[in-house]
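For this depiction, one protein chain was excluded, whereas all remaining protein chains were kept in their positions.
== chain A ==
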Amino acid sequence: MKLIIHLQQVSRTFALPEGTFDVVKSVSLSIERGAIHGIIGASGAGKSTLLRMMNALEVPDEGTVTVSGQKLTGLSETQLRDARRSIGMIFQHFNLLHNRTVSGNVAVSLELAKMHKREREARVQECLRFVGLEDKAKQYPSRLSGGQKQRVAIARALANQPSVLLCDEPTSSLDPNTTSEILEVLRHVNETLGVTIVIVTHEMDVVRSICDYVSVMENGQVTDTFAMERSSGVQVSRTPLSYREQLLGKAGSERV
């Protein structure tokens, strides 16, 4: 088993006015290369903080973080910026630039990587095609649906060809059908590009549909890690059930 991310004994304490709060307590966790690894747990369990350690948005007070063989803890700021370019990240609230077009949003991560204009335009096109949004290139994000916004964020995160994609509650502000749409895109990213995906969520269905491994987090500790059966193809149904069927099951499709 080849590891791509390794957290060793990482801890993080936040100082709040009402006292200190141990968000992550001496967690060790390994992520296999090419896998989709879920981290599930209740709100406030420390999942997001743990995820943010994987690209050093959050620096552990203790312990070490290694990604693609590089130790992130103790890097200089310049080295850290370079390392972050090979680690993509998407967020619950998408965090797009509302004053730039869809293609501008994807281009921004390439601009930061100092890619030349012509090359950049081609790459933006390619990324948008990958997430199925090439027809929205000239639109502003405010005109898009939640699912489309998240797809733009995925295209932006993939632009620099990262080896890892970190997802912080990527479907938590989306409705169930849009959730499966995004999960399909993520699976597609994993299967065709070989990108390792770490996905933090509190939704059981997300883990069930795409994860190879799951870690359970409670009160700042990883209490369990196990493998999931990888389903062939997409488990999430392509033709979404009606609300009636979702609520009552298949039986509910027969009207009373």
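What we mean here is this: contacts are C-beta pairs under 8 Å (C-beta built on N, C-alpha and C of every residue); 3 or more make two chains touch, one makes a residue touch a chain; residues count from 1.
Operating definition for what follows: contacts and distances are computed from a predicted model.
One subunit of the complex is not drawn; among "PLD nuclease N-terminal domain-containing protein", "PadR family transcriptional regulator", "D-methionine transport system permease protein" or "3-oxoadipate CoA-transferase beta subunit", its UniProt record names it "D-methionine transport system permease protein".
Of the listed positions A:3, A:113, A:137 or A:248, the one in contact with the omitted chain in the full complex is A:113. In the complete complex, the hidden chain is touched by one of A:85, A:188 or A:208, namely A:85.
Contact with the chain that does not appear here is found for just one residue of A:28, A:95 or A:161, A:95.
Within chain A, the residues in touch with the undisplayed chain are 55, 57, 80-85, 87-89, 91, 93-100, 108-109, 111-113, 140, 142, 153, 156, 160, 166.
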